[in-house]
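Read the structure below first, then the notes.
As you look at this complex, bear in mind that one protein chain is not there, while each of the others sits in place.
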Amino acid sequence: MKKLRLDPLSLAGLACLLLLVLLALGSLVDAAGDPDAIVGPRLRPPGPGWWLGTDNLGRSVLPRVMEGVGTTLLLSSAAVLVTAALSAGFGVLAGYRGGYLNELIMRVVEVLYSFPAIVLAVLVAAVAGPGQLAALASIVLVTIPLMTRLVRAAAVAVAGRDYVTAAVISGARLPRVLGRHVLPNVAGTIAVQGTYALSVGISVEGGLSFLGFGVQPPQASLGVLIRQGGTYMMAAPWLIIGPGAVLVLAILSINVFGDGLRDRFEPRETRSLV
Amino acid sequence: MRNRLACGVAAVLTATVTSACGGGTAAAPGTPGGADATGPPGYLALADGKLPAGGALTFAVHIDSGAATGLDPQLADVATSWQLMSLVYETLVTVGPDFAPKPALAESWETPDPKTYVFHLRKGVAFSNGREMTADDVVGSLKRLLAAKSVWRGQLGPVEKVAKVDAGTVKVTLARPYTPFLAALANVPAAVLPMKEIAAGSLDPAKEMLGTGPFKVQDHRQDVSWSFVRNEHYWDKGKPAADSLSVTIAPEEAARVAAVQNGSAALASLGNVDSAAMLAGAADVKVATQATTDFYYLMLNSRNPKFADPRVRQAVNMALDRKQIAEVALGGQGRPTGVTPAGLPGACDPAALPSATGGGAAKAKELLAQAGAAGLSFTLTIYATEPAPAVAQVIQQNLQQAGVTVRIEQMDEASWAGKVYGKAPAPFDSALSWFAGYADPGMVTTWWNPDVAGFNQGFMRADKDLNALIARAGETPAGPERDKALAEVCAKVDTDSQMVPLVTRPATIAYRADAVSPSLYATEGYGNLLRLVADARVKRG
Amino acid sequence: MNELLEVDGLVVDYGRARALDGADLRVAAGRTVGVVGESGSGKSTLGAAIGRLLPRQARVEAGEVRVGGERMLDLRPAELRRLRRGRLGFVFQDPIASLDPTMRVGRQLRLVLGRRGDVAAHLARVGLDAARVASAYPHQLSGGMAQRVAIALAMAASPELLVADEPTASLDAQVREKVLDVVFALAAEAGTSIVWLSHDLPAVARRCDRVAVMYGGRVVESGPAAAVLGAPAHPYTAALAGSAPAAAAPGVRLRPVPGRPPVLTGPSPGCAFEPRCPFAEERCAVERPAPVRVGEQDALCHRAADLVGELEVVA
Amino acid sequence: MILELDDVTVSFTTGPPLRRRRLDAVRGVSLAVAEGETLGVVGESGSGKTTTSRVALGLRRPTSGTVLFDGRPFPRRRRDLAGRIQAVLQHPHWSLNPRMRVGQSVAEPLAVLGRPAGSLVAEALEQVGLGAGFAERYPHELSGGQRQRVSIARALITRPSFVVLDEAVSALDVSVQAQILNLLKDLQAEFRFSALFISHDLGAVRYVADRIAVMRDGEIVETAAAAAFHTAPEHPYSRQLLESL
Partner (left out) sequence: MRLLLWWAGRALSSAVTLLGISVLIFAALRLMPGGFAETILGPFATPEQKAELAARYGLDQSVLAQYGHWLAAVGTGDFGTSMISRQPVAAELAARLPVTARLTLLAVAAAVLAGVPLGVVTAVRARPGGGGGAGRLLSGLGVSVPEFALGSLVVFVVSRYGLQTTGYLLPAAVLSIFAISATARTTRDAVLGVLVEQHITAAVARGETPWFIVRHHILRNAAGPVLTLTATITAYLLGGALIVEYLFNLPGVGSYVVQAVGRRDYAVVQAGVLLAAAVFIVMNVLVDLLVGLVDPRLGRRA
C-alpha cells in the first residue's frame, strides 16, 4: 500500500476535523456541562461559567455547540457510511454487470438526481417525520446519486482491467470478482466522494434543521443552533458565531481534505501554457 | 377556540393597530407624542389624531389566512384569519380595551331578562358595494352561523331564536342565561354578512369578502400578500385614517425584522420574545409587547396508561414552575395562569391553585412514588414554532427536579396535529399547545368539557363534576358569585390535570415610529393585532 | 556554431524521480538524428526539454539547451513563443490526441497558417485528400491520416528543427513507413533537422544520419547510424540490438539482458548499466563514465576502448 | 486438439437504434491448437486478434461457427473449466490487482478451485525467476517484467492444459522482452501446456510459436510453420510484415 502522503493544507484540514471530533467526543461525557441545563441568566455574553455565553433559555452555549458538532458529524458520517455502502453495492453491480440491471439502477439514480436536494430532503423529512432519522435518510438520498454514478464509472474502468479478466478466466464467481477485485479498486473513489458527501451531508443537515425538518431541539445540531442563533443575531451574536464558525470550518476542512485525498488518488499533471 | 397550532401560532403574531381617537367611546383624543410603547390605560399605543389622514400602510405578518373553509368568516377558527377578516367584516358589538362590550353595528342593546337581548342597529351602515345593511342581513347571518358546522357556534351559547323586530331592531332569545354571549358575539365569526347577495348567489363568501368594515380587498395572493383599500361607504366617517393597507406575508422572522428596520414595512408582528432587546439599537423602531388572554397548556394524555392515574398528572402539574416558564421561555412577558385566562376580569388567582401551593418538586416526587410511578419518563410532543420549544425545554428542566425524564419530540405542525388530534385514543404521552383566551374568562373553559369540545376526546376523559361547574359558571351573571364559580372551575381543572394551563402568551409588535402612529390595546382577547388598524395614522415626510 | 541544437549536461527531476541524469545531444543543421531508448530512459523528457515543454512537475536541476544558439531555459515567454513558432516543430506519439478534438481539421490548419495560408496545399503536401480531410473532425480520421495532419501543422512554418516523439509507434506497420516517408521528404525539402525519438533501433538506423542511444537518463552512445548499429561501442547498445526477437536467427536462443532498467532517484553514482553489464568492473559502480571517442562514436563507458571488437559478436 | 475454432464469425452491432450496422470482428476463422503446441497469431490492431483470443478463452460466444475445447463445446458455467484454461494478458500495469499482495494474486486460481495453496505459491514464484520473497510484495513495488512473471506464475499454478498469451510481452521493454520469451519457452518445455500466443510483433511470435496464423481484417490470411516466417511466407501481407521487422 502506498503511504498516504498529503499536502500541508489537507493535513491542516484533517487536523481541524480531528479537533472537531474531539469536541464532539467531549460532549459525550458532558465535558463542558449538560447542554440542556439552565445555568444562568438568559442571553449573557461569554463569561465565567458560560465561556461562549448563554442562550435564550440561559443554557451555556459551549456544551450546546459541542453537542451540536457531535450530532451533526455523527449524523452526516452515519449517512455517508450508508451512502457509501449502497453506492458501492449498486455502483459496482451496475458498472460491472451492465445490461438491464445497469439501466434500472441508473434510471433510479437519475430520478433521485432530478430532485433539488433540499426539496428531496424536505419530502423525506415530511414522510419520516422530522428528526434525526429523516435527516439521515435525506442525506443518504441526496448524496447517493452522484456517488453511485462515480462508483459505477470507476467500476466500469476496473471491470475492463486485466486482473479482473484473469480472475474470470480462472473461474472466479461474481461475488469473488466484485468483492476481491472490483470493490477494493473503487475504494479510492468511494473515499474521495465520501469526504465530499460528508460536507454535503453537513450542509443538508444544516439546511433541513434550519427549515425545521431536521434535528429537533432540545437536541442541538449545528443547523439547529444556527437557526436559533440567527434570530438572536442582533442581541446575542455569540449564539451564532460559535456554531456558524464550526459549521464553516467543518465543511471547509472536509473539502480541503477531500481535495488532498483526490490529488493523492487521482494525481494529475499540471502544464504551463508558456 | 383557537388553538390551531400551526396557524394558530401564527395568528398570534399578527398585528397592528390603531385607534383613532375617534370612535366614539374610545380613548381620549390627542395623546401628545402620538404612538408610544406606553399608551394610556388599556392601551399600548394610541394613534395621534392630529396627524393628517390618508397615506398607505404597509404591514408584515408571519402567516396568511389559509383554510379549506376559505374566506367565510363564520367558519374561520384561526386568529390569523380573524384579524384579516376583521378589516372587512364587522360584528354587532365589539370589545373595548377593558374587555367590556362596545357598540359596533348595534348602536345599543337592552337585556330585558338574562335570556333576551334586543339590538338596535346603527343607521347608515352599508356594505362596501354600497348596499345598505338591513335587519335581515343581521338575522340571516346569525341564523346561518347557528346552522353552520362552525366551531364558534358552540361559543355563542344556547341561542334559541333570532328574530327581526323591525327594520332597525333584532332580538335574540337564549334557552338559558349565558354570560359570555356578548363577548362571543364580538368576534369575527359572528360578523354580519351581506345575506342578500349570498342568497342571490352573486357572492360566495368562501372566495370573496364583502362586508361593512373599514377596508375592502383589492388583491390577494395566497401566502404572499394582501392589499386593502378604504371602504368609501364606511359608516364611521373619517375612518379608516389610511387610504390603503398592504399586508406582506413573511414566514421568516428575520425577514420581518429586516422589513421593519429598512422601512419596507411600517409594522410587523414578531414571534421572538426578545425582539425588543434585539431591535434596541435600531433608530425609530418601537417594540411593543401586547399581553393576550391566550395561554399555553400541557396535555397529559389520560387515555395513555402513563397518565391514567390522576396522582401522576397532579405530580407533574405540581413540579411545573410556571414562573420560570414565563421568565425563561417567554422572556418575562407571559404570566402564570389558571384555566380562566390571567388578565381577564374575573379570572382566578393562579397562585392560589392546589398545584401552586402543593409543595413543588419534593411533593411531586412523593406523589409519584405513591402512585408507583417513581422515575417516570415520558415524551412531550410539540410543534416547532417558537416559543413552544422554549416552553417545552423549561418544562423538561422543571420535571427533572422531580426525577421525571422528559423526551421532547418536536415535529412540523401537520405531523403534530395528526398525532395529537388525528386518532382516538391519541398515540402520544403529552403534548404542548395553546388556546386563544377570548374576552370572557368562562369561554375557554368550555374546551375542558370533551363532549362539547370534541377535539380532545382522544386524550381527555370527561368529568361530570367539572362539566357541571363549567356550565354553572356560564349561566351565573357576572359578579362575585360568578368569580367564585370560576375559581371552582380553576381548582377542579388544576386537580384533574388533564389539560394543564401554564402561562399566557405575549404578542410582540414592532413598528416604525417615523412611519406610523398606531393604536394598540394593552391586552388582546382574540389575537387580533389588526383590531384598531382603522385608527392608525400614516406619518409622512 | 554550426550546431542547431545543443543539449549539455541536462538534469531533470520529476519529484524525487530523476528522468535525465546529465544528457548531452548535438544536432547539426539539416541532419537527422534518431534518439533511441527504452521506456524510462529519458528520451521523451529530452524531447520535451528541447522545446521547454516539460510539465510543471518537472524541474531542470542542471544543464542547458540551446537552439540556434539561444538558451531555451532563459528565454522570456514571448521570445520562447517566437522561437517555437519560427524554428521548432513537434510531432507526438498519439496522432489523434494531438489534434484539437472539437475543431475541424481545416480550421485547425487555418488557425496555424493564418488568413493567407493555403490549407489545401498543406494537406496535399502530406498526401491527404484536402477536400475530404479539411472538413473532418480528428476522431473521424484514421491514425495515419491524423498523423499526416499533425505533420502538416508542425511543418507549416518550415521549422529548422522537428522533434518527433515516437510518431509512428501507434500506427500499423504499412502506414508507419508511409508516414515516415512524408516526414523525411518534407524535412529534406525544407532543410529541417529531425530529432526522432524511438525505441526501435533498427528502424531509426535505417533512416537517420546519426543515432543517439539513451539509458538511465543519459545519452550513452552516439554516432553515425551505421556505425552504432553495426559496431556498437557501448555494451547496452549491443545488448539492445541483440535482444530483439526479430534479430534472432531460427532456432537460436535469445540472449536477454539480465536484470531490469534502472529507476533513478538522484544522480547515478557510476554507470547506470553497471548492474546488468556483463563487462562491468568495480569502478563502473562508483565512477560516472565520461564520454570516450571510439571509432566514429562517442560512448559513456569506462571500458569502451577495451571492448572494441568484442561487442560486434553480440550483435 | 485442445482447442478448435471452426468457421468462427463474431459480429458486433454499433450505431444508434434503427440504424445499427453489423460489423464482423472476425470472419470465418478456423484454427486449431494441438496438445503441447504453441500457435502464434500475428496481426495489427483491428485485425481481430483480440476477439479471437476472447473466443478462445470462452469469454465471448461466436455469432456463428463452433468452438471446441478439449473436444467439447465450452460449458455453460465457466467454473467447470476452472483451472484448465488460464491467460496472461497485455497490460503489465493492470495485470495484477493493486490491492492484493503478489502471493494472493498467484494463489487466487487455487482459491477459486478451493485447493490449498501450500508451498505452491513459493514454487511458482521460483519457477518464473522471482524469489518466494516476492509473495509479500504489492504490484506497485514491481517492474513491468516482474509483473508479467507474476502473471505467468498465476496462470501456471493450476497446471492448465491451455494458456492464452494475449500480447503478453508487447508492453515490455525490448531488453526485458527476451527474458520473458525465454521463460515462456522454458516453462512450456517443462509443463507441456498448449498455448495461443497472440501479438502484433512477428519477431516475438516467430520466436515462441510452432505454427503461425496471420490475421488481417478479421480473417486468417495464412497459417504456416514458424520456420516459414524466417524466410518466405506465402501471403504477400505476411511478407510485408516480415520486411518491416
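The chains carry the letters A, B, C and D, assigned in the order they are written, with residues numbered from 1 in each.
Following the convention adopted for this analysis, a residue touches a chain if its C-beta (ideal position, glycine included) is under 8 Å from a C-beta of that chain, and two chains touch if they have at least 3 such contacts.
Bear in mind that the values here come from a model prediction, so they are computed numbers and not experimental data.
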Per the touch definition above, residue among C:Gly37, C:Gly51 or C:Gly106 touching the missing chain: C:Gly51
Selected residue (touches chain absent from view) among B:Glu252, B:Asp465 or B:Glu481: B:Glu252
Option from B:Gly263, B:Pro345, B:Gly372 or B:Pro425 whose C-beta touches the chain left out: B:Gly263
Listed residues B:Lys216, B:Arg322 or B:Lys419, member touching the removed chain: B:Lys419
Chain not shown, touching residues in chain B: 1, 3-7, 60, 66-70, 77-78, 149, 151, 206-207, 221-225, 248, 250-252, 254-259, 261-264, 281-283, 411-422, 453-455
Chain A residues touching the omitted chain (full complex): 7, 9-10, 107-108, 110-111, 113-120, 122-124, 126-127, 129, 199, 203, 206-207, 210-211, 223, 226-227, 230, 233-234, 240, 244, 247-248, 251-252, 255-256, 259-260, 263, 268-274
Absent chain, residues of chain C that touch it: 51, 53, 55-57, 80-86, 88-90, 92, 94, 97-103, 111-112, 137, 139, 150, 153-154, 157
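As a convention for this text, only the chains that are shown with their structure count from here on.
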Of A-C and A-D, pair with higher C-beta contact tally: A-D
Whole-Å gap separating chain A and chain C, where each centre is the average of the chain's CA atoms: 50
Mean-CA-position distance for chain D and chain C (Å): 32
Chain A-touching residues of chain B, taken from the complex the two chains share: 253-254, 257, 272, 274, 277-281, 328-329, 331, 384, 386, 389-390, 392-394, 396-397, 408-412, 414-415
Chain A to chain D touching residues, read off their complex: 1-2, 161-163, 165-173, 176, 180-181, 184-185, 187
Sites on chain A touched by chain B in the complex: 36-38, 42-43, 56-58, 125-126, 129-131, 212-213, 216-218, 230-235
